[in-house]
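With one protein chain held back, the other chains of the complex are shown just where they sit.
Presenting chain A:
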Amino acid sequence: MTFNKTLLATAVIGAMLASTAHAETLRWTRSADSLTMDPHSQNEGPTHSVNHQIFDTLLYQDMDVEYQPGLATDWYVHEDDPSVWVFEIREGVTFHEGQALTADDVVFSLNRARHEHADMRGLLTSIVEVRAADDFTVEVVTDGPNPLLPNNLTNLFIMSREWAEEHGVEEPQNYAAGEETHAVRNANGTGPFRVESREPDVRTVFVRNDDYWGIDHYPMEISELIFTPIESASTRVAALLSGEVDLLQETPVQDIERLAQADGIKNEQGAENRTIFLGMRMDLEVLDSADVDSNPFADRRVREAINLAVDATTIQRSVMRGNSEPAGMIAPPFVNGYSEEMDEVLPADAERAQELMNEAGYGDGFRVTLNCSNDRYVNDEQICQAVVSMLARIGITVDLIAQTRSLHFAEMAREEYDFYLLGWGVPTMDSEYVFNYLYHTKEEDRGSWNFTGYSDERVDELTVAMGQEVDEEARNEMIAEAWQIVHDEIIYIPIHHQMLTWSMRDDIDFQVQSENTPHFKYLRFNN
């Protein structure tokens, strides 16, 4: 009897120990919720962050933004045809609802993401055909060699064809249809967590997928993940301080110091994949907002003067409280084509800047309007205010218009701006993306974010070529040449690379991911 009791007690305690070691809840917050569970209808950060917990991609960027195999175990260019990428699909993977993963699901998912209602199709425009070579091999045919195709697939989640057909969601949500599809609030992925309950914008509860293919490869210490978005920055911080959440993504700059001093809380920091810079309209004869009968921005000397007058180091110190990395180029260090030499920030020199202004014939300065967002980037409006006072020193009178992002980007897209603030991330981790969108001449499907009017034949040529060159060395030479040209011409005024801060309970072992996408399967508890 006594023996039995002891045995029972031991068993119970043993079970409790075992379960405490593996039953950890993590309460996670950030400012915005995922927009939809439908993995292909939105190309947006918070949505991808949530979907990465539920779904898998063929390959993904881990916490160091290195490419890692996900549902594809290997990928390479077809040996007979440089326009074909081959993906070998992991065997023995099942979806949360039990369907077995095959190449057919991958083909289905890629084609679904190419549908006209899918926002994700913007990343897949080079694809001509997706086909299954056998049950576990997928071939993707592109409209010419595309060395960057795999880089575009890191947020491309794989769904089950069977599940999609069962629920009538073979196509992504169509806004015009006026009704909600099953995929908006339900998900069936292969990922490390399954959704237990979801109230959009309120609370999403995930539980660990104990059948996950990677259960032995990753720590997988969280058994329950509770996500509650909190829009107000001060409430978000209060929730962490009061112990109601364990991990806070996107710590507001003004609270970093305070959280660092709080008991039991620590900050993790890292470079974010986003560079903040100023753009200038240089192709117009006369600027709309300027008080001179010419376009000062068309003169390289004026652009150089502005570059010298805008003091990124002061902005880093006084506006960003140290939480930024002054930049010389629009690409953070982990992007292919980054060069320390070009990212070097010249010391601000108002005297030399004034000389250049005199040489260019604008010794008395001029007046121009600067357009900024005030809710898109970290302290965006304050950055612009600092720029206004820095440019005043060389005689440029800047009228500042700071407004909400919905207006800022709409007016920017209508090409209404002479002088503007913009931030840019490089999701493909390759310079080609920067040239394609920011430097290439504005055309039908290239240069769509180039609002400077800059157009250079050689840069255009290089941009197209670097998207197709398969030889790595030749490609990197093209990238370096293109960077040199735009660097010498001073097309944009880079300010800084943004830094990311995540705050968490100090017994959590987790690092910042530069894409701002946490992969909770890597999180560990130190207890």
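To be clear about the criterion, a residue touches a chain if its C-beta (ideal position, glycine included) is under 8 Å from a C-beta of that chain, and two chains touch if they have at least 3 such contacts; residues count from 1.
Methods note: contacts and distances are computed from a predicted model.
The listed choices are "Heme exporter protein D", "ABC transporter permease", "Hydrogenase HycP" or "Oxidoreductase"; the UniProt protein name belonging to the chain that is not shown reads "ABC transporter permease". Only one residue in the set A:D38, A:D343 or A:E381 touches the chain that does not appear here, and it is A:D38.
Looking at A:Y67, A:Y218, A:F334 or A:F409, the residue that reaches the missing chain in the full complex is A:F409. Per the touch definition above, the residue from A:V86, A:V207 or A:A238 contacting the chain not shown is A:A238. Considering A:V195, A:I230, A:A298 or A:M357, the position touching the chain not shown turns out to be A:I230 (whole complex).
One chain is missing from the display, and on chain A it is touched by residues 35-36, 38, 41-44, 116, 119-120, 122-123, 173-181, 184-185, 199-203, 228-232, 234-235, 238-239, 241-244, 375, 404-407, 409-410, 413, 437, 444-445, 448-449.
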